[in-house]
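All protein chains of the complex are present and in place, except for one that has been dropped.
Chains: A, B and C, in written order; residue numbering restarts at 1 for each.
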C-alpha cells in the first residue's frame, strides 16, 4: 500500500500539489481567497440567472446577462477541469456528491445552446453553496446542524407515520369534499384537485384559490381546521422533544470528548477525495494517502 | 374448550389452513407476496378512482378506467369471500374493524350500477392501507405511533377544554363580526358564515374568500389574530409536553421489558380473527385456538 | 352568626330549598336533568339565532324561529327569576359572573322589540355553556384547565413583551410598506391598512385581500415572512416551557394532596351564592351557611 501511494505521489509535481491545496482546501490564505471568490461568483451567477427571467431586465440588459452568464460558465468549467486534474483519482471526485453538483452546475449552459429555455436549470448552482460551511470553518454551525439532523433522524419514524395519516386523511377528505362541493364549485371539479385543496387547508397555507361555497362544505372545512389545528401540533411536539434529547446528548458528548471543532478540518484527500479528517491527521483515514503534501514538500525543500 | 377447538380444527382441511396463512398473515414468503400485491392493487385502484374524476382523463381513458375498476372490484370481492371462508367464525371477521373496511371498499362499485356518482366512495379503500404496518412488520413505527397516540390521549382533556373555548370564542366573534361587517360585506351575510370566517382566521388558514372590509372589522380581526396567535400556541405546548412525558415513559418501559418488537407479529387467529399475538405464542390469547396450524400440520406430516 | 342564619333558614320553606337544589346544584338526578335540559335549550337557542340570520332559512322558517326564540327567552326569564327567588341574597347572585351572563342572555330579546337588529346579541348565551364543567363534574377537565391557565399566567410577562414588539414591528413595517407600495397598490392606501396587512402576514393568516405587487414590496414581505417565521416560534416556545413547568408542579401537588376531584362539587350556597365547596363540607366556607339543606330537612322528616 505504501508503495503504490509512493508511486502515485511521484507522478505529482509540487505545483499540482499546490493546485490541490488551492482549490480543494481552505487552510492557506490563497486557498481561502479562492473559495471566497468562488462563493461570490456562484451567488452572482444565481442572481444573473434569476434576473434574466424578469421581462423588464431581460429586454434592457439581455446582452450583459448573456455575457456574464458565459463568463461564469467558463470560469466554473475551468475550475471543474482543474479539480479533475488536481486529484489522483478524477473518477472518485466526479462521482462524489460535490463532483456531481459541480458538473450539473455547468451543464445547463452548454445544453441551452441546443435546447432553448433550459438555462434556468443553472439555479442548481445554489447547491454548491453548501460548501460554505467547510470554507469558513463554521464548526459550531456544523455541530448545531448535526443536532438538527440527529433530531430529524430520531423523529423520522414518528414523522413517517404522521405523514402516512396525513396522506390518508387528505385523500379521504378530498373525496368527501368532491362529493359535497363538486357540483356547486369548480374548485372541487375532480378528486386530485380536492386533495390538493385538503393539503392547502390542513397545512394552514390557505391560498383561497379553491374554497368551499356550500354550507355543508364550509362546515366540514371548519371542523377539519379546528381538529387539524389541534392534531397538527404533533410534528412540532415530536421534533421539539427529540431536539431536546439530541441536544442534551450532544452536550454530554462534548463534555466527554471535547473535539467538536475537529469536524471542520478542510483537508481533502488527493487520492480518494474524502473529507472530514481530524486536525492532527497525517494520513487519509480512508485510503492511507499522505494528507498535507505541500507542507511536506516545503519541509523537504527546507531541510 | 380443547375439545370444541379440536372439532373446529377437524372441519378445516390443510389447504384451508394454508389459505388463512396466505391472506391473513405475512410470515411466509407467499403470504408477504400476497399482501404486497394487495397493497399495490389498493393504491392503483385509488389512483384510478381519482383520475376518473378528472374530465380530460375521463374522456380519453374512460373505458380503460371502467375496466380497471371492475378488475379491482372483482379481485377485492374474491379476496373478501376467501377471507370469510378462511376463518372459523366469518361473522367475527365481518364485524371486525378491517372486516367492515374490506366490505365498504367493494360496496360502492356495486351500488354505482344502480345509483350514479357513488363510485367516488371507493376512495374509502385507502383505509385498507392501514394494514401496511402489519405487513412490513414496522415494529419501531408502531411503537412510535403508540407514543403519539399515548401523548394524544394524555392531552385529550386539555385539548377538549381548548376546543370548547375555541368554539365559544369563534361563535361570539362570528356574531360580533356579523353585526360589524354584515351590511358592508356580503362575506358576513349571516352568523354561520361569520363563524366559518372566524375559524378560518383563528387557525391561520386565511383563505381570503371572506375578509373584513370596514375599519372596525379589520381592527377586531387584527386584534383577534395577534391575541389568537399567542394563545393558540397552547395545543402545541400541550402536545409537546405530553409527547415528551409519553416518550420518556416508553423509554423506561423498553429498558425493563425489551419486547417492543413483539407487537408486530402478523399471526391472526382463525377462530376469533384477533391479532396482536406475541412471537412465542402457540395459542390465541383471546380464545385459546392453536395459532400456527400450517406449521403444525407440516410437523405432523414430517413426523 | 348561627342565629342570623337560623332566621334566614326559617324564612325558607322546604320547597324553596328544593328549588335551590334543583336549579343551582347537580347532585340529585332531578338537578342534573334540569341542567342538561338547560344546556340543550341554550345550544338550541344559539343555533336558532344563527340560522335566523341566514336569508334562505329566515324566509322559509321565519315564524318558527321567532316563536322558538320567544319560547327560549321566556324559559330563560322564568329560570332567571327562579334563581333570584331561590337564593337568600338575590343581589349577590345578580352581581356574580354567571348572574350577569344570565341576565345578558335574556336582555337582547326584549331590547329587539324596540330596536331592530339587536337580537343577534343573544349569541352571548353561549357563555352560559361555561356551566357545563360544573354540571358534568368534569373534574379532571377543570384541573387540566387550571394547568393551562397557570401556564398562561406564568407566560403573561413574556407574552406581553412579545406582543409589544409585535405591535412595534407591525407599525413600522406597515409604514414602510405604505411608502413602498402606497402608489402602485390600492391595498396599501393608508398606514392603518398597511398595519392590518402586516398583522395578517406576520401571523401567517395571509388572506390575500392585500398583497404586495412591487418588486421591492415583495422582497420586504418575503424577508419579513422568513424572519418572522423563525422569531414567531417564540410564543410557542414560551408556552410549552411554562406548560411543562406548570404541569410538573401540578403532578407534585397531586401526589401530596390527592383531592383534585374535590373542586367539582356542585353545591352552591343559598346565602352568598359562592361555589367550589369540598365534598365533605357541611357549611359554606365563605359565610357559614348550612350547605345541604334539603338533605337536612329530609333527615329531620325521617327522624
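Basically, contacts are C-beta pairs under 8 Å (C-beta built on N, C-alpha and C of every residue); 3 or more make two chains touch, one makes a residue touch a chain.
This structure is a prediction, so every number in the text was calculated from the model and none was measured.
Chemist: Among A:73, A:185, A:204 or A:221, exactly one should touch the missing chain; which is it?
Modeler: A:204
Chemist: One chain isn't shown here. Among A:36, A:124, A:168 or A:215, which residue touches it?
Modeler: Touches the omitted chain: A:124.
Chemist: Would you indicate which residue among A:26, A:49 or A:191 is in contact with the undisplayed chain?
Modeler: Candidates A:26, A:49 or A:191; residue touching the omitted chain: A:49.
Chemist: Need a quick check: the contact residues on chain A for the chain that isn't drawn.
Modeler: For chain A, the residues touching the absent chain are 46, 49-51, 53-55, 117, 120-121, 123-124, 126-127, 129-130, 132, 140-141, 144-145, 147-148, 151-152, 159, 162-163, 166-167, 192-193, 195-196, 199-200, 203-209, 232, 235-236, 238-240, 242-244, 247.
Chemist: Tell me which stretches of chain B touch the chain missing from the display.
Modeler: 204-208, 236, 240
Chemist: Applying the definition given at the start, please give the residues of chain C touching the unseen chain.
Modeler: Spelled out for chain C, the touching residues are 157-158, 160-162, 164, 168, 171-172, 174-175, 178-179, 182, 189-193, 195, 201, 204-208, 211, 215, 218-219, 221-222, 225-226, 228-231, 233-234, 236-238, 240-241, 244.
Definition applied: only the chains that are shown with their structure count from here on.
Chemist: Quick one: how far do you have to rotate chain A to sit on chain B, C-alpha fit, nearest 5 degrees?
Modeler: My answer is 90 degrees for the C-alpha fit.
Chemist: Any idea how many Å lie between the Cα centroids of chain A and chain C?
Modeler: Roughly 50 Å, centre to centre.
Chemist: Roughly how far is chain B from chain C, centre to centre by C-alpha average, rounded to an integer in Å?
Modeler: Computed value for the inter-centroid distance: 35 Å.
Chemist: Quick check: what residues of chain C touch more than one other chain, meaning two or more?
Modeler: Answer for chain C, listing residues that touch two or more other chains: 204-208, 236, 240.
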